[in-house]
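To start, I am sharing the structure in question, which I have written as structure tokens.
A single protein chain has been removed from this complex, and every other one stays in its place.
When the chains are written out, they are named A, B and C in that same order, and each has its own residue count from 1.
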């Protein structure tokens, strides 16, 4: 009898858990249906490719954010960080073109710098939060302002643009395809798979979850809390640098308006995906779906002029709230809540 | 030996607590000294009055945010909410001027609407988080987008301007003084004192703290968790509407750029002031200082041309980080931490 | 007849000038679609450069446009995306901000940013003498702001007028108000303010009035041609005696010209540069559109 009660309990839980996992997927499918009804061209190959490619930026950044948030942190600096890294990359590549020529070497140099900068910036955020013991919100709000103003400074208030000679070499990183899928989508897939693996299949991932769940418990389990937390910011930085590497060839430029509000989008993607903002529970798969949902909303709104342009934000806000409400997946089960 | 070590440690603890409380105050005083050294006009009466008046907006909003954050929530919608309320106020007053005339009645009608809207908007945020069980971050990110786009829609993308006839009546609410202090400063003082009383001296304040500290304990202690949480959002909404009431007469207009980033400023003020982002510990006094610190930073940067304009953001970021680091007040005591 | 689809892409209005532009675009859409039943204009606005790049992609892949009228958020980032639209076979009309690679656009319609700075400076010089002090409130740090500012400074060169300081007020009334308050606390003697933009100018005027320093010949020069400003110039206001035009209606001009390129027999390709006219009480009436939000 006890056993029975137990097993039924377990099942109930597992089912609600499944719905929870499926939530973002359902929301995305609904959005796609709406898109198709508004305009059948929504499901055209061209549009789907565009959609995926566009999701790649926010998606890659959001994978990093999943680690930070799972471990109980937050990073508001990612958008500015992307802008600053893009700016420095462009400056470096433009000046390297004289010595190295406009070939692969220059592009690789640029990408290398991007990665070093991303890791460095993440490390700084991490150290300030862990060793400096300053709230992550404040640290990254501060670095957000700093990076944003640095890129304005580098660009002298204007726009930094990549030398046209290099663009030819670098262009395929955004516009090229491989096996029918654009390169950014491949990068996104690789980052997502690695991120999923890291979070779910390695000790590091468990440490992130444990720290987010209860820092004292993690500490008492001899987990190097500060190091793991710093690492999550480093991963975030690395993701930002990867996103930047595929972003730069798209528009070939960086300015103070690059990456504005990406931090909110990335965090929204993470949370729409089911990760808990206070930490302790992270889902990379959900994050990916979250990023796709956000991009799809924007895409759908470009598909119709039923709605005043001014009300785009209203639609976006409503859809985000509804999507998350849908994914709670326990409508009407409110009664069972208390346990 | 033992006793010695003990007592010094004990003192350290008590002292560090004092420094923690005093931290924001010290940071503010340092800023003022810097301001004075850069330009003695910083301490002129006119500038100090400007500074206080300017702090009033963010300060009043931040008082509300202190409640939300103390109870473990977050509200990202405040800036847009302010813009939307300002917009609706202007529309209502402009249309009321025909029937009620440009007198006090119209202004009072506008203010009344503002308060009703603020309370309503807060209530919506609260209900969606508590009854809808959607993460506060998502709810308020959504409403942020909604309110922002609504004001754009009302203003047709442009600016809503208050009828010139009403401005005369309404003007003193911003530009008037009482006992040498501008009215907005008085409003700020009243809100701060009421907020302090509510948080520190009433059952409601205790409940907020208890919920932020541990929601389950709060529930088992007969606290109506959902109701109290909703109330914190309502208070936030009320604070936003008060801030809007003193904002509108300043320039007599609202546009889609009104209140952009106020949410981040308000949250930053709260956290600089020593309130804990994850909830359970709130300090109204600190919040006030936090708001003053943020305004002072901006003011000081306008007082010097030593720094490239483009680097304003860098200075701001650095000063925020340093101010919070200062207020931790346990530099070099890292060793004593383990106990 | 087959439909002619024309995409019109521009930044989301976040300040009054852009709202005016949006208004003119919507007016032109109604007017042109009524005039030519086979023409379909699709208006899209975007909040940032990459969103605009995305919107351009969507215009091609979904709406299969025949022509594009684009006011780029920024020149550099949108050069490639516009080039992609061009490669899809559409005609390109660029408005206001030129692309960074020449030859992509078939038609170019623009205001003149350096000219705006220059005209403002020329007016300033007529009112000021050597030794007078001015302060400048700039826009959002962007190329446009730099162009206006640099041209202004170049024109002022050698006039003996002191530029006390210049800060960014982000084409925003609140920032204009606060920056001006601080300038007033800081500098006891200011003879004129170049606010560059009518929104900033509104904040500046409020700050001047608050401090009671709006008398003794002090004046403010804004820019763009906001209807309230033009109205007050018509009414003979002395604090903001003139305005420098940067017409938001340029988008409508561009749409007209683009439609004409399908409908007219004559060639319509080329460059249409609109002047930065100084609006004075004498000519103000002809720039006054009371229905526009701007």
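The working rule: a contact is a pair of C-beta atoms (placed from the backbone, for glycine too) under 8 Å apart; a residue touches a chain by one contact, two chains touch by 3 or more.
Throughout what follows, contacts and distances are computed from a predicted model.
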* Asked: When you check the chain that is not on display against UniProt, which of "Aromatic ring-hydroxylating dioxygenase subunit alpha", "CoA transferase subunit B", "ATP-binding cassette domain-containing protein" or "2-oxoglutarate ferredoxin oxidoreductase subunit beta" does it turn out to be?
  -> "ATP-binding cassette domain-containing protein"
* **Candidate in contact with the missing chain, chosen from A:280, A:298 or A:317** => A:280
* Given B:78, B:111, B:183 or B:223, the one touching the chain that is not displayed -> B:223
* Since one chain isn't shown, list which residues of chain A touch it in the complete complex. => 1-3, 5-6, 10, 13, 201-203, 206-207, 209-210, 212-214, 216-223, 276, 280-281, 335-336, 338-339
* **chain B residues touching the omitted chain (full complex)** => 1-3, 5-7, 9-10, 13, 197, 201-203, 206-207, 209-210, 213-214, 216-224, 280-281, 338-339
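Basically, only the chains that are shown with their structure count from here on.
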* Structure fact -> Chain centres from averaged Cα atoms put chain A and chain C apart, in whole Å, by 35
* To do: With chain centres taken as the means of their Cα atoms, state the distance from chain A to chain B in Å.
  => 29
* Using the touch rule from the top of the page, what residues of chain C touch 2 or more other chains? -> 12-13, 22, 141
* Structure fact -> Note: chain A residues in touch with at least two other chains are 152, 156-157, 310, 312
* To do: Flag every residue of chain B that touches chain A in the complex, lowest number first.
  => 76, 128, 132-135, 137-139, 141-146, 148-150, 152-153, 156-157, 264, 267-268, 271-272, 276-278, 308, 310-314, 316-318, 320-321, 324-325, 328, 330
* Touch list for chain C against partner chain B, complex -> 12-16, 18-20, 22-23, 138, 141, 165-168, 172-174, 177-179, 181-186, 199, 202-203, 206, 210-211, 228, 293-294
* Asked: In their complex, what parts of chain B are in touch with chain C?
  -> 39, 41-42, 44, 46-47, 50, 54, 152, 155-159, 161, 175, 250-251, 253, 255-258, 298-299, 302-303, 305, 309-310, 312
